[in-house]
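Note that this complex is displayed minus one protein chain, with the remaining chains in position.
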């Protein structure tokens, strides 16, 4: 994997401060009680996210590399290790919701403690001048950004379980997505047959799972310019899509029956109209916005029903390469919308909305690229060991920090998961 | 059931204030996060206890009987109903731990709101002069006292799940139990054969399950004066009591194997010595204190191993009748010990320690007394519908309010439960 | 417990032959595949019953007491031990359905082998003249009779799971129950207040759980002469009895909701009419026959709904004592009906139908009588270790061998069980 480019002390320090502050800003409106909830095993309590992202810097930077640093608390390594077997025993994932202590204020003290030491360290040439540390510093920031997206999704799930349906924050002024210009000539973007180089080829940071770049032959195909909208998905629902096994993968069908799926997660029907729970409380469905909070199974069933199909992750990356002017100014975490938004009606360019709004399920399993190697030690547990039973998603969402995403980025979830901002892009031929 | 004796406005109002304040005092040292924990389904979050006991007065007194009273919040009836089918739908018991909202401060505002209205009502002849209301007011107080005991046990369980093993409060000055005098002549108390009247015969409050008084013929037997101590229970453990099926009921044996029971709940062995988690943190076992946090299965196995047996609930009540001077000044909630304590070494009377310290498992199922009838309406759901699959316990514990207990009081739990302060008294022939 | 009276070689040998043959007769119409089914954990495969009852004689009589006897197969002790921890490890109860081998013919060879040796032994004074063996021989016969009843119930459950709903045997000629005479003057039988001796006082065999006889004071009450009929139970169903929580114990109500109980086990509604699966295939409900295949919860709910109650086991036994001429010629296993049958319409005596047709749920937990002691060794595991969480049933059923039942007999099942022939008798005051 390429080494991260950290061009100077000012840069990494500025980014460190910015990322750390962003995490706390996301948690600003939560009550202490909100921060300990774990209503399902996939969700981690916000307090745990706050501690775990701090533990990462303490464990991989300060303790081994900053002379004289003393761990904030002897048991936090046990409390806030996520899944690194290399780093010793830890609280079972399903028990994170039992951690009423340390109280929230202690976690913020922990953050301040680690931040102060990190800021000193990031001002020291011993740290910033150490080339072997650059990747770990960068990884710490990227890691915290990943947890920012998880925080948004977990908070949404936590609040949705509460019968009071509390709003996380007031609804912000609406924004429209970013494309503009004349009417697009058609809704499908062509990608020609050919050999494509897949994987990260730049010089900045990427995760090990984007590496190494390799040749993939791709037959020509077309991809829908836009994500599938709520209106389109409602047509699937009205046509009985949730009731017709023919469109479904068998395991998806069984799950949908067991759990009585009739609509995306968070949707409720009140007197014949569809509403959904959002971070701004219960709202009417916006028909023009992209559909989200659907599993791979629902994405696949929709694609089948519509007579099209999902893209593979390689096709998705080729699509991005073919439309090289893909703008990155979509609807990300920074917009404060916390919801996919409709496309600007005036957008007429034939450019796919690739980044932001919702992650796009691909029909590709999450497996290693040729030549993939895991790093030695705990960092090697970052990605490789999860390469089974999960599907790749591409493109980032309205909960992804803008500086975190790129077109080679591979996200991954099990095909039944619905609590992330996940959506559908269609392909044909 | 006899009607409660409420002798005047001052009395019920004073008691109302005292009971309500006691509940909040129990919760005073908790963090907001502590108050939402539900680490197992038997445990309710302290916040829920605080709300539910308030809901009881709002629902059964203020709403139906106090003109102009407006419910504090339209959804609290849904949030804080426990199990009254008559009172409509409610949060599933297993989901009480998802209630991060309303925040703790709202619950205290709810308590203040209901307290203010209740205090006005308890100053009004319309309420205190209404004979049909007296039982419900009394029941509200008794009900809240029951939840005080549950709160202590639930808080202990919640804190015990935390890897930091936090203390609920600092250890208070030790108290000794209350008996004194010359050396007892023997350790067994005789109860002669005869017909005994079982059940409550007084004129004050009792629960419907203590009613109606009836004749039971009891063969002569002896009961141990003292509860089984930790030292005695350790002898059972050292003798392999947890490993020998012959002493166990079959379902208890299977459970003990599955859950790998090797000692009472909360006990941990560190370097060959036994410690236990208490509300004052981890402490060494006090060998002279009564053993507690054991299931009926363990109590029964211990009794078998020792060559004795448990009492029936009728024998227990006969024992209390035979030693009519049973003092009620044992180790109760008010002592602030939150732990069973050793008997005063100078106690030499032949009087059984019947009340306080630990509940005593009896080998009697929790079934209705002859002539038992349930009240009409929601109050009728209080006791009768639980009369299956549970065993009766007698005598109160160190978490029971002193004014709440009496010798006819019937507590009941499933035989596998261990998180209450439960212990053992032995009988023989 | 009293020693069994075995008056001579002929008697025990004749009975041995008769009991052993009865078991095989019950299994005569089964296919080999039927004999290995275990569709729920409570059911044991018929092949296992055939082997286990044989293992009992081999293990407790032949191996220890018959010189030169060689076990039929070295592993059968592992395969056919039921729950005797004293007798070593065994196939887990839930895995009995995996025993396709030994094939059925081997089990019959095993039976023949043990029978031959037992017949020789029962012809030998060493065996029949050994007073310590008499109880174990008697226990072996009684034990096999218990398994005969289980076999009938298990076979019914096994066949009921098959979509083909196969009949176990053709419907026999109907029999009417056995009472006759003039019209009864009333439907309730009085039992006067008084002290009753409960437990077995005879000189023949009884189980250890019927021992020892002891005094119980019983207040006066009345019991219904007849069991509750299907017609009566249908009235409860039509009145919404399964839908109204007020009549139910809470755990029963929750179970009934989870499992969607709407009628007794084996009942199906076809085009508005109730049918039930019987050992003769699917049949219309006989309105005059006693209702059966109901749990304790349903019995209790019915009693509540009807304004009456269930008897305690002590009341039941007092009832039997008051009507000392209780005939034992009810509808038992030997009738070949395998179904409760209506009472003879001409019966007019005020005598309760106490024995046969259906077991009667009592509102008494299955606990030891005063002075109960378990025998040393494996036989001591027979009854005592099950004395928790079960309710006592009295009176025997249409699947009970006639020579096996008596009025002091205590049967016991968990309150949710429905696959036995269980029914309802009502009491009042």
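We call the chains A, B and C, going by the order they appear; numbering starts again at 1 in every chain.
Just so we're on the same page, a residue touches a chain if its C-beta (ideal position, glycine included) is under 8 Å from a C-beta of that chain, and two chains touch if they have at least 3 such contacts.
Owing to the predicted nature of the structure, the values given are computational and were not obtained by experimental measurement.
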Checklist outcome for this item: The chain left out of view makes contact with A, C
Next on the checklist: For the chain not shown, which residue from C:91, C:109 or C:219 touches it across the whole complex?
Outcome noted: C:91
Item to check | On subunit C, residues whose C-beta touches the chain left out of the figure | outcome: 31-37, 39, 47, 75, 78-79, 91, 95, 97-104, 158-159, 161-164, 166
Checklist outcome for this item: Hidden partner sits against subunit A at residues 83, 85-86, 195, 214-217, 219, 245-246, 248-253, 296-297, 300, 363-365, 367-368, 370, 380, 385-389, 415
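One rule holds for everything that comes next: only the chains that are shown with their structure count from here on.
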Checklist entry - What chain groups remain joined by touching if subunit B is not counted? => result A | C
Item to check | Farthest chain relative to subunit A (centres taken as mean CA coordinates) | outcome: C
Checklist entry - Whole-Å distance, subunit B centre to subunit C centre, using C-alpha means? => result 38
Next on the checklist: Distance between subunit A and subunit B based on Cα centroids, please, to the nearest Å.
Outcome noted: 48
Next on the checklist: With centres defined as the mean C-alpha position, give me the subunit A-subunit C separation in Å.
Outcome noted: 61
Item to check | Sites on subunit A at which at least two other chains make contact | outcome: none
